[in-house]
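A single protein chain has been omitted from the complex, and every remaining protein chain is retained in its original position.
Naming follows writing order (A, B, C, D, E, F and G), and every chain is counted from residue 1.
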Amino acid sequence: MTLKIYLSGEIHTDWRELIIDGAQEHDVSFNSPVTDHAASDDCGVAILGTEPDKFWHDNKGARLNAIRTRRGIEDADVVVVRFGDKYKQWNAAFDAGYAAALGKSLIVLHGAEHQHPLKEVDAAALAVAETPQQVVEILRYVLTGKLPG
Amino acid sequence: MTLKIYLSGEIHTDWRELIIDGAQEHDVSFNSPVTDHAASDDCGVAILGTEPDKFWHDNKGARLNAIRTRRGIEDADVVVVRFGDKYKQWNAAFDAGYAAALGKSLIVLHGAEHQHPLKEVDAAALAVAETPQQVVEILRYVLTGKLPG
Amino acid sequence: MTLKIYLSGEIHTDWRELIIDGAQEHDVSFNSPVTDHAASDDCGVAILGTEPDKFWHDNKGARLNAIRTRRGIEDADVVVVRFGDKYKQWNAAFDAGYAAALGKSLIVLHGAEHQHPLKEVDAAALAVAETPQQVVEILRYVLTGKLPG
Amino acid sequence: MTLKIYLSGEIHTDWRELIIDGAQEHDVSFNSPVTDHAASDDCGVAILGTEPDKFWHDNKGARLNAIRTRRGIEDADVVVVRFGDKYKQWNAAFDAGYAAALGKSLIVLHGAEHQHPLKEVDAAALAVAETPQQVVEILRYVLTGKLPG
Amino acid sequence: MTLKIYLSGEIHTDWRELIIDGAQEHDVSFNSPVTDHAASDDCGVAILGTEPDKFWHDNKGARLNAIRTRRGIEDADVVVVRFGDKYKQWNAAFDAGYAAALGKSLIVLHGAEHQHPLKEVDAAALAVAETPQQVVEILRYVLTGKLPG
Amino acid sequence: MTLKIYLSGEIHTDWRELIIDGAQEHDVSFNSPVTDHAASDDCGVAILGTEPDKFWHDNKGARLNAIRTRRGIEDADVVVVRFGDKYKQWNAAFDAGYAAALGKSLIVLHGAEHQHPLKEVDAAALAVAETPQQVVEILRYVLTGKLPG
Amino acid sequence: MTLKIYLSGEIHTDWRELIIDGAQEHDVSFNSPVTDHAASDDCGVAILGTEPDKFWHDNKGARLNAIRTRRGIEDADVVVVRFGDKYKQWNAAFDAGYAAALGKSLIVLHGAEHQHPLKEVDAAALAVAETPQQVVEILRYVLTGKLPG
Partner (left out) sequence: MTLKIYLSGEIHTDWRELIIDGAQEHDVSFNSPVTDHAASDDCGVAILGTEPDKFWHDNKGARLNAIRTRRGIEDADVVVVRFGDKYKQWNAAFDAGYAAALGKSLIVLHGAEHQHPLKEVDAAALAVAETPQQVVEILRYVLTGKLPG
């Protein structure tokens, strides 16, 4: 069995690298959104022309990012959504809802401090993890049947 | 033409009433989540038995609420998602993603202060409104072709 | 909001009546399989001709029952599956899997003694209840937002 | 033609090995659930933390197993479901229903003693076999057009 | 429970009337193709202009008939396909395949003389009947649980 | 049988009225886009605020119109697309493609002068008519089996 | 561009070989039903045990063949259905309907003598050919844009 994983959400810590490195011996492939925050914000106007209005500046960029995001989610077997400490992260929750509606296996990754406001997202998930290492162990178990330790 | 509308998101202001009242002469029907915050939080344990662990307390409740939420979104022609001033509102963004993946017409309702963090959600919408009155005018226009004023 | 409910599973106790009676003031409709055990077993040969081989006797009947069962599940918003004390009840678990794959909201109803062998079925459910009264309370809450007591 | 097969159900006899070995000269690939009973029961708490309540202990594990099971069934051309002599095996019947709803070609494998209670599952199948060797012969015939003997 | 039935196939005997009359006390609705053979053959050119080439004469008509046929099949819960004594009846077999691919409950109605050449069609059906009265009894059983006699 | 019809395309002649009037004795319902050209162009800015850039002026309006158009097409059994003498009419061809991809029965209505450039659109249709009266006759035939004259 | 082709229908002439040989320089792959008539008729009882009743003899075999047929059609980009001179060929028309309902590109191959009774099947096709060579030329054109001669 091979698994295609999409890593959605927080882009300011190394959680993606920890999961990718931890799972490198397994038969998995990973996709992610563009994680360069500035490029992600400005891609629309950088390619398609400036906009004086911030709404359209952001709209143009968010639409370009959607080309990558939707393909990544639609192609995935498993969608991991990480909620971190900063920002509103509504795009992460949006991706989780998008993945849930498509019937993707959803793993949510967040600290205990976000438990209550994420209860609807967690309720749609097949696993709620607190650390990237747990996600690695889930992937290893799903692929090989081996438990940690 | 008749339209079925699902009103998702913020539950602490009267935006739903404003839309429902404003659209009452038109051929529309509305569904919403349970908007009684305490009932929504505690429904799982109140019906299915207490849980000592807050995670499962919330999980049981969020799953019951999902019975209503999913049916409401899946049955709707148009999903309006309101982001207000308080709370994380990840459930609202989750609903928006869920609706988008099902190809529902999405209207997002929020103030200018949330524009940047909502850019991915707005980019999936057919309209981004700032006031409930604008949503009423959209519904009136879609149903009758009449513009305001 | 109105809800269409399919009541699958055990046919030897009055759990269906308890739910239907308990929910009668709400905007719900119910469908069920044929609950006359003898008719359900023999319908195929009674209508389409006898079979000397028990396998085909059963096969003919099970196919006729599938006309009703599939339509009932596919048309439902919520599928309630009851596991009782007798028989193998593989048809109930089959219905639960069928409903889950279609994305139906699943409520499983069983006693504590079946908890472990039903864990995969329960894991696909939005609620796991022990009594018909709890199912009634779930339906009331989903439809009206009112909690018991 | 190549076929992707998912082997669901009983995990205490060597029926999977017999089928995989018997079909090894053909253009088939196989997926299965985790067949280590203890790992399958305990994976949730082993990875995501202990639960004092047996229900949640099982629920956490069953959800992790669902990541593998659903991907296996959704990816398969043919789903073989084996019912053996022990345990309730409701998960096997659940998988059969799940596969049937997705329109997968279903082969059910069981002894004559389970014929009557499996009649609804058998009625959804394209073949009902009694031995792993028959499943091998079905796969060979489907892939090559060759009959046994 | 209510059932929507599409009656496809042979148009030269009164089998449709027998089924509709026999089921009139039940909660069913029926759709059928246009059963006026001449109108069905010539509708295309009668409405859209003559064609010197028989192929296009037929093609224009068959496309108009497809508007009715496809809507009838897609809207149905149960598709009954009748094979009679005359003509090639490839359109009946086409409708059966179309219905099967959409997951409709299929009932095939034919005499014993057509058993072997219809084996693939019968294999996709939930019931194979020989008389219209049997179809009536199936509908009655599916709707009420009552067996004949 | 009842039919739901969506009337897409040209908004400057009375073809819709001719069809609706001609079909009024039949069991049909009709939906259409907003046919007030000025309202259709300006709805976005009239409701959601002015835009200095014509692209966004048009984009806001086209998105609002899409709420109505998509619901109309998705809900229809038959989509009639009219190409007239003026304008580019790319929105009409877009609607035709949208309807075709959803498997809707497509009727294209245009004069002989547009035959060659519409060949791909016509090739996706079940009927190509030159006059509204022919569309009326198609609907009458599909619903009643009666030919003209 | 690569194309996956399923070759359905008549099994007593060399039309499949002519198409496969003719297209061998192109980027195509082919699947077909089992074309050994005797094996196709008897596979069910040969593998799963004899049946005294011809109906079940045929039913068992037709279901096994359906494993191959459905996978072949569902996996194909293009389904070619050949109607020859002998037998009822209802299975060919069934496959054509099945393919049409799945939105597959359908090519029908038959002689002029079958034109009228195949009009509904032809009306669902993107091409109606009379010779295998024409099918080869269609495939070549679709893949390379080159016309014959």
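As a working rule, a residue touches a chain if its C-beta (ideal position, glycine included) is under 8 Å from a C-beta of that chain, and two chains touch if they have at least 3 such contacts.
Since the structure is predicted, the reported quantities are computational estimates derived from the model, not experimental observations.
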**OP:** Check the options F:28, F:107, F:121 or F:142 and report the residue that touches the missing chain.
**Re:** F:121
Original post:
In the full complex, which of G:20, G:34, G:78 or G:96 touches the chain missing from this view?
Top reply: G:78
Subject >> On chain F, residues whose C-beta touches the chain left out of the figure >> reply: 54-55, 58-59, 61-63, 65-66, 69, 83, 87-102, 114-124, 128
**OP:** Tell me where the left-out chain touches chain A, residue by residue.
**Re:** 31, 34-36, 39-40, 42-43, 46-48, 60, 63-64, 66-68, 70-72
Original post:
Tell me, which residues in chain G touch the chain that this view leaves out?
Top reply: 1, 3, 77-78, 103, 105, 107, 125-129, 134, 137-138, 141-143, 145-149
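In the analysis below, only the chains that are shown with their structure count from here on.
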**OP:** Can you check how far apart chain A and chain C are, centre to centre, with Cα atoms defining each centre and the answer in Å?
**Re:** 37
Subject >> Whole-Å separation of chain centres (CA-atom averages), chain B against chain E >> reply: 44
**OP:** Would you give the residues of chain F that are in contact with at least 2 other chains, written as numbers and ranges?
**Re:** 103
